[in-house]
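Removed from the display is one protein chain of the complex; every other protein chain stays in position.
Per-chain numbering from 1; labels A and B assigned in written order.
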Amino acid sequence: MLEGVPDPFATALSVNSIQTGLRVLDIVGTVAFAMSGALLGVRKRFDLFGVLVLGCVTAVGGGAIRDTLTGNTPPLFLRDETYLWLAILGSLLAFAIGTRLARFERAIRVFDTLGLALFAATGAIGALRLGLGPLGVTFAGTLSGVGGGIIRDLLAHEVPEVLYRRDQLYATAAAAGALTVYLLNGHMSSLGQELCGAAVVVLARIVSRRGWVKLPVRRV
Amino acid sequence: MLEGVPDPFATALSVNSIQTGLRVLDIVGTVAFAMSGALLGVRKRFDLFGVLVLGCVTAVGGGAIRDTLTGNTPPLFLRDETYLWLAILGSLLAFAIGTRLARFERAIRVFDTLGLALFAATGAIGALRLGLGPLGVTFAGTLSGVGGGIIRDLLAHEVPEVLYRRDQLYATAAAAGALTVYLLNGHMSSLGQELCGAAVVVLARIVSRRGWVKLPVRRV
Partner (left out) sequence: MLEGVPDPFATALSVNSIQTGLRVLDIVGTVAFAMSGALLGVRKRFDLFGVLVLGCVTAVGGGAIRDTLTGNTPPLFLRDETYLWLAILGSLLAFAIGTRLARFERAIRVFDTLGLALFAATGAIGALRLGLGPLGVTFAGTLSGVGGGIIRDLLAHEVPEVLYRRDQLYATAAAAGALTVYLLNGHMSSLGQELCGAAVVVLARIVSRRGWVKLPVRRV
């Protein structure tokens, strides 16, 4: 689906290096999300296979939602086995280091933010190539970013964190990144758009963690 | 998908006015469902963005399920931005009037019933155009009607209301409306089928609210 679409902004960089760059980012996001899912499984005392399933579903869930919504079936993660291998790898890693993960909690949070940022940006780019408008691109990008985490929380019978994490921007950050990708369309290459979109997500997360921005809650 | 299919029963009315009629009904249903979703978010003390997400997902969820099941991807709500704009509008409205919604509870219930009726009927018409049989049309219509509400309740970590609202017909009403659309096929235009189907849903809801009909529960 993504191949064969001419990218007029790719002339400055070789198309190959852009594709490689996008792919490396995708891979980092996949492993990061797999680790966050597997970690929740370990905490909930799932057995090894349950941990693997939760890690894999978290890693590929957002992309599966994106591809299903955009009619890009079978989803990329089924066609390209790399993603599932990486998800298994990340899950096993999380299972293996288990107890010591508390020490790495900060690293995990960094990875989770990276995954959110990269999936939101790739989802937005996929939606752009379908010719969707600003809201469609933002919606598809946000769902790609937060979809894996929502499925993870539903399967683990947890309250979906994305809607309750009141003190921080999370889905809002993903939406801002996806919108950035849309607004930059036509001004730079896909890789550039993706990097800028992802950067906006990371920035929004950092800013909100420091407590500089809060969304209103309606009193009832 | 829906365009280009000749409608031999549209001769009495101009095709344009039928299309316009179907669209107006779709829009009313979307806003109604967005308000019901956003209201639940306000009650659960989500922040502004959480309320928006819940409102939008409730509004477009049923249609997304319908379009994904019928291979009509990307779903209509991504291709036509009107739906998401309306969902955002309805959600913001619910957020804004917040506390005073209790007074409007009856209005909300009316809108929810309208949304259920209209989505069940459009879902059934979409399934008819794929050439599905009676059960397929009923199933697809029911899912379109209740799908948004189920996703809303899952995301808000509530028991899906549709299965537990024992004192009233809800999914049953949607199924009756979808079946009506199927049975009327060939006897009137799409708009006529949709209106009759939706009317059956509304009627079933009214009848069951008055306690005239109850479904059996199996003693265990």
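FYI, a residue touches a chain if its C-beta (ideal position, glycine included) is under 8 Å from a C-beta of that chain, and two chains touch if they have at least 3 such contacts.
If you're wondering where the values come from, they're calculated on a predicted model, not measured in any experiment.
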Among B:30, B:70, B:122 or B:144, the residue in touch with the chain that has been omitted: B:70
Option touching the unshown chain, where B:59, B:87, B:150 or B:201 are the choices: B:150
Among A:18, A:51 or A:191, residue touching the chain not depicted: A:51
In chain A, positions touching the absent partner: 41-43, 45-51, 53-54, 56, 64, 68, 73-75, 77-79, 81, 84-85, 88, 95, 98-99, 154-157
Chain B, residues in touch with the chain not shown (by the definition above): 68-71, 73, 127, 130, 132-136, 139-140, 142, 150, 154, 159-160, 162-164, 166, 169, 171-172, 175, 214-220
